[in-house]
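Accompanying notes for the structure given below.
The complex appears here without one of its protein chains, the remainder shown in place.
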Amino acid sequence: MASNRQSTASASPWRAPVLFGILAILFVLEGTVRNDLFSGSWNTSLAILNMGLISAITALGVNMQWGYAGLFNVGVVGFLAMGALAPVLVSLPPVEGAWQAGGPRLILSLLAGLGVLALARLVWGRTRKGWAVALVLLAGFFLFRSLFDPAVLAIEGNNPARHGNIGGLGLPVLLSWLVGGVFAAAAAWAIGKVALGLRSDYLAIATLGIGEIIVAVMKNEDWLARGVKNITAIPRPVAYEVDLQQNPDFVAFAQGWGFSATEASGIWVKLSYMSLFLVVLLVLILLAELALKSPWGRMMRAIRDNETAARAMGKNVTRRHLQVFVLGSAVIGIAGAMMVTLDGLVAPTGYNPLRYTFLIWVMVIVGGSGNNWGAVLGSVLIWFLWIKAEVWGPAAIAALTGPLSDGPLKEHLLDSSPHMRFIAMGAVLLAVLRFAPRGLLPEK
Amino acid sequence: MDILNALVVFLNFVFIPAAAYGAQLALGALGVTLIYGILRFSNFAHGDTMAFGTALVILVTWGLQALGVGFGPLPTALIALPIGIALTSLMVLGTDRVVYRFYRRQKAAPIILVMASVGVMFVMNGLTRLVIGVDEIRFDDGERFIVTVRDFKAMTGLDEGLALRSTQALTLVVAFAVMIALFWFLNRTKSGKAMRAYSDNEDLALLSGIDPERVVRQVWIIAAALATIAGTLYGLDKSFKAFNYFQILLPIFAAAIVGGLGSPLGAIAGGFLVAFSEVAITYPWLKIAGYVAPWYEPGGLMQLLGTEYKFAVSFVILIVVLLFRPTGLFRGKSV
Partner (left out) sequence: MSGQNSFGNRGNRDASVVNTRGMGTIDGTRRSGPVGEGRAGDPFLIGEGMTGGYGKGADILHDCTISVEKGQIAVIVGPNGAGKSTAMKAIFGMLNLRQGSVRLNGRDITALNPQDRVKAGMGFVPQVNNIFPSMTVEENLEMGAFIRNDDIRQTMQQVYDLFPAVAEKRKQAAGELSGGQRQQVAVGRALMTQPQVLMLDEPTAGVSPIVMDELFDRIIAIARGGLPVLMVEQNAQQAMNIADKAYVLVQGANAHTGTGKELMANDEVRRTFLGG
């Protein structure tokens, strides 16, 4: 391992600053230069950056699981979706009549569901009889449905055109970010408990499954977040463009910088978001690095590098793995909550695993497994490429097909050129795996 | 009479669709399980290989249709299938040459192959979109039904009808033939046994004079063929939509793991188990209950779960099997 050809390259202390510098230049170019490659709009540039930062936080969560413990989580999309529920349930204003319609009953049914699962576990522990557990689960399922269905019907029947959901608590949206982390952590605990305790892990398939299921729940349980009808108008933690544009002080300030009020308000909002995201990101990195340097982190790395030895020394490997899996998922959940806050909307149909699970993996691998700054670099860079590939792809195809005579083939190629981004991302991942498998910023 | 009607409804809405779907899953899972057993990693690109292969079959089908070539009552895609398999095999072999062989030569840990397969998945996904787009495509031609509801009712005089779509019958026949051929190959031929030997013990296979690269090539060709056949049958039965092939990855993986990764027999059993559970749990049993127990009025559809949650079913089966039998129904290679 030491003879890896990358180990010498990573020795340079300038590697990280230089790469981050190049990244910064890309964003400045995007903000200032207007040509075939760049838009020349600060609004676009910052919009890419903001989403890139959220991806960075997601990648940070994945990197905790993968980098620290070697856990392969392919259900990132599900944990993001779990986090996305938090702003809906925490910070949206309460829906009139929803709680009265079926709130307590709903809570009761969910508690009953959990109770059934606990009972099943208890029965298994006591009797070790599969049929007894099956009986408990079956009876419990019908009990749950008999409580749950009417409650849901009542809630969804409440002003279905505008609401039909349970509504939120009207609390500050920043609080919901934390709650998002808690939601994702809870889901991670449940799934990790099952998939990590076996003779060997089955985490990949388990997370793949839970990811699909969480997204399916989000799409179909209208009482929760209106399903595919989408939730809009999630409250913002920053100013609204309209308010800024009507503020004479701000207009004057913008003109002082040579921007129109419309443009400046957009930039201002994005900068505010950026600051918030940066704070979250830096705090998380700080915590992650501190954790890694603590005895706990040393133990995590020891387990990762030689599990057998760690086990022989009496370390409870499964427990540690579960811990780090839950923590990493919590970070992903926070990112999920931040994402819907930035978008201002929850649209479950957009939760595509290719975009929200596997692209995140590309980010982590490209950045450097086990290196938090690498995860950040990889995320922002890959996100930039992902967005720009949509513009560059057609441009590249147009250039390539230039000599071709106009015809159905050329037309078809031009039409489908936006799909080039998938090929580009795959190619980037394969190239990194081949030529720099430890990533752009290898772990020290 | 009522019992017969109930049976017909059951066959029509549960048994036949589940059998066809199960056969498709089983073929997909066979590909996954072979690659896992012999190349030692879970191929995340398998769903997209299915989509890519099917896209090629569709293109060839269109070409044949434009030339006026048909296959009588059978879908034209059946003639296109061998060409599609050949092209997909070439593509997959090319991928192996460009991507995977490098790591095999280094004897790299299999996890890097998993990562590489994610990269291949992106590329294949993009290529499929590039070649055929993201829209839903129906490419089923020929006779649509073997037995229609009306014919069946006229024939039997029952209230309930039974329809057997030709694509369903075709799926079962083709899948059955493919499985027989595969088992014959693995258990009876020298190449097939060499493949199993390589799966069991790579070094010893080499020391017995088995050419590992040849085994790897054969596995890829078989996997490409299985993926293309499974994808085409699935596309004929339902319809072709690139994204669906990505989503089918979960039930396919679930089937392969439930059966025991690395065990071909397990993959087939897993495929049918997942398919039957999915259909049975998301089917509203009200009508059947109406025949079997007319006195009972449930006041609902008697549907355990909405069809939106069909993925949850494969997942739950997976968890249950893993909790009680971690190596899968048939003992696989994973422990």
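We call the chains A and B, going by the order they appear; numbering starts again at 1 in every chain.
Quick note on the criterion: a contact is a pair of C-beta atoms (placed from the backbone, for glycine too) under 8 Å apart; a residue touches a chain by one contact, two chains touch by 3 or more.
Everything numeric in this text was worked out from a predicted model, so none of it was measured.
Only one of B:A109, B:V134 or B:V173 touches the chain withheld from this view, namely B:A109. Interface note for the absent chain: among B:L11, B:L59, B:I83 or B:A197, the touching residue is B:A197. Contact with the chain not shown here comes from a single listed residue; of B:Y21, B:F41, B:F122 or B:Y245, that residue is B:F41.
Although one chain is not displayed, its contacts with chain A can still be listed: residues 1, 3-4, 66-67, 70-72, 200-206, 304-307, 369-370, 433, 437-438. Although one chain is not displayed, its contacts with chain B can still be listed: residues 36-37, 40-42, 101, 104-115, 190, 193-194, 196-197, 199-213, 253, 257, 261-262, 333-335.
Everything below uses one rule, namely that only the chains that are shown with their structure count from here on.
Mean C-alpha position of chain A lies 30 Å from that of chain B. Across the complex, chain B meets chain A through its residues 42, 44, 99, 102, 111-112, 114-116, 118-127, 129-130, 133-134, 243, 246-247, 249-250, 253-254, 257, 300, 304, 306, 308-309, 311-312, 314-315, 318-319, 322-324, 326, 334-335.
Chain contact summary for the complex, chain A toward chain B: residues 72, 74, 130, 141, 149, 194-195, 198-200, 202, 204-206, 208-210, 212-213, 216, 219-220, 352-354, 358, 361-362, 365, 413, 415-416, 419-427, 429-430, 433-434, 437.
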